[in-house]
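Inspection log for the structure reproduced underneath, given as structure tokens.
Only one protein chain is missing; all other protein chains are in place.
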Amino acid sequence: MKTGEMAKLTQLIDNDIFRAYATYATIVLLKMMLMSLVTAYFRITKKAFVNPEDTASFGKGENAKKYLRTDPDVERVRRGHLNDLENIVPFLGIGLLYAFSSPELSTALLHFRIFAGARIIHTFAYLIPLPQPSRGLSWAVGYAVTISMAYKVLKTALYL
Amino acid sequence: MKTGEMAKLTQLIDNDIFRAYATYATIVLLKMMLMSLVTAYFRITKKAFVNPEDTASFGKGENAKKYLRTDPDVERVRRGHLNDLENIVPFLGIGLLYAFSSPELSTALLHFRIFAGARIIHTFAYLIPLPQPSRGLSWAVGYAVTISMAYKVLKTALYL
Partner (left out) sequence: MKTGEMAKLTQLIDNDIFRAYATYATIVLLKMMLMSLVTAYFRITKKAFVNPEDTASFGKGENAKKYLRTDPDVERVRRGHLNDLENIVPFLGIGLLYAFSSPELSTALLHFRIFAGARIIHTFAYLIPLPQPSRGLSWAVGYAVTISMAYKVLKTALYL
């Protein structure tokens, strides 16, 4: 690898818009990853498993089988996790392209910050749970931010 | 941020192959996001919810509880949404790397257009639903396009 190319990659991370994207993309992905730990926590404390091999430590036969069950709290976290996937994947893809579409730095930061905030509020609204429309509104805000970035990408890059 | 780096990011969006990727990636992500709205539409019109807090506006107790149920149309849209995630995530990742693997512009456009078309047909085939093998074939076409791009990426970039 030539030094010039290494420098080129380094320069990208020196770009403020790309750095902001990197920061907020990493934050929302870490938040999404946290859902795995919350699911595991509830599966263990509620003793509600789905794979027979996961209950082997509880003994054999009927004794272990009774822990193969669904639990409302586990299912709630899993729905939150899936909702994250459905909304954070578009943010990752469209957000990266948006960072390359020459937005104003302040506008880009506004988009990234609102999206990350909305998804964090959405998680609390789902897990506590808060009464509606808390969850619905926080979902809609993240959705609208992604649409706004998609509009900018298509306006800048459209090539069909 | 120095002006030179800003220019560098702007130049990437001036590259035709990257612009084509940005366009089609945004289109398929927007299509995937549409599935959330379709799910919400069927949940509301079919009165089929999964979270107790979502049925609070229908009253309390048994009156609200009867709307906590699964509906075949809602489940169908959700399966289509998950299938999108399973197939559009590989396209996003492999497609971006493919755009950097120096394909011919016309070949790249062919890949992106066929993938986007196949996923749009897949959605109609799933939601209407059309008789098989409509859904199976449209799924397979998108899958094959992604494999073809993966082959080009590995041929160009392989570094184990």
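We call the chains A and B, going by the order they appear; numbering starts again at 1 in every chain.
We take it that a residue touches a chain if its C-beta (ideal position, glycine included) is under 8 Å from a C-beta of that chain, and two chains touch if they have at least 3 such contacts.
These numbers were taken from a predicted model, which means no experiment stands behind them.
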Quiz item: Looking at the whole complex, which of B:Pro52, B:Gly93 or B:Gly117 touches the chain that is not displayed?
Solution: B:Gly93
Self-check item: Per the touch definition above, residue among A:Val89, A:Ala125 or A:Val153 touching the missing chain
Solution: A:Val89
Quiz prompt | Missing-chain contacts mapped onto chain A | solution = 1-2, 5-6, 8-10, 12-13, 16, 18-20, 22-23, 25-26, 29-30, 32-33, 35-36, 50-51, 53-54, 56-57, 81-82, 85, 88-89, 92
Exercise. Touching the hidden chain in the full complex, which residues of chain B are there? Just list them.
Key: 11-12, 14-18, 76, 79, 82, 85-87, 89-90, 92-94, 97, 99-102, 105, 129-132, 135, 143, 146-147, 150, 153-154, 156-160
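In the analysis below, only the chains that are shown with their structure count from here on.
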Exercise. Return the distance between the CA-based centres of chain A and chain B, expressed in whole Å.
Key: 16
